[in-house]
Structures are given as structure tokens and as C-alpha cells.
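In what follows, a single structure is set out as C-alpha cells and then discussed.
Apart from one protein chain that is not included, each protein chain of the complex appears where it belongs.
So, chain A:
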Amino acid sequence: MIEQPNLNYVDELAGDDIEFRNQFITIIKDEFPLEKEEYHGHVTNNRVKATAEIVHKLKHKFNILGMENSYKLAVAYEMELLDGKNGSESKFNEVLETIEEYIKTI
């Protein structure tokens, strides 16, 4: 079961600053789909190092969205990739799908 993303961290930073909250949501809605697409492009084309790079980038968003277990999964996956393995790929892909669904709702 994949944990659900949340905006607790962003809300804490924003406080009463609604403008920041909205701005952040706009940015993540723009940035995440592009990074997800880039990730799948690298996987499809078997670009292992580039895949590890984008996994590294994506994992920050897991952190920001309060997904601690998914972050740990991404850390492990990144290491696997650099080691020529990909055992965590399907779970990582599930996390991406979960986030994609979530950001449609915010």
C-alpha cells in the first residue's frame, strides 16, 4: 500500500500565506508531469545513469509531499540503478502514479 501524499509541509511553511501555497501548487503541477515523463523516457531507452539522476530529483518531491517511505524507496532505487539493478522500479512507478493522481486533486 503506497502512502498518500499531503501538503502538510507546504502548509506549515505557508502559514497564512495563501499566495505561496497556490504558487507552490502551480509549480508542482507544472514540474512533476515533466519530470515523470523524463523518467519514463530514460527507463524506456535504458539510460541508466540518466534514470538515476531523475530519480534523485523526483525523490525531493516525495519528501516535500510528506512521503517518507516513498523517499526511502527512491533512495534505494537510485542506489540500485547506479549498481546496475532495478528491483524497486515497479514500486517507484506506483508512487509516481499516486502523486500524479493526487496533484490533480489539489
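FYI, contacts are C-beta pairs under 8 Å (C-beta built on N, C-alpha and C of every residue); 3 or more make two chains touch, one makes a residue touch a chain; residues count from 1.
Just so it is clear, contacts and distances are computed from a predicted model.
Trainee: Name the chain not shown, per its UniProt record: "Aldehyde oxidase/xanthine dehydrogenase-like protein", "Two component transcriptional regulator, LytTR family", "C-type cytochrome biogenesis protein CcmF" or "Ger(X)C family spore germination protein"?
Mentor: "Two component transcriptional regulator, LytTR family"
Trainee: With respect to the chain omitted from the figure, which of A:28, A:43 or A:73 is a touching residue?
Mentor: Of the listed residues, the one touching the omitted chain is A:28.
Trainee: Looking at A:14, A:76 or A:106, which residue reaches the missing chain?
Mentor: A:14
Trainee: Could you pull out which residues of chain A are in touch with the chain that's been left out?
Mentor: Within chain A, the residues that touch the unshown chain are 9, 12-14, 17, 20, 23-24, 27-28, 30-31, 53, 56-57, 59-61, 63-64.
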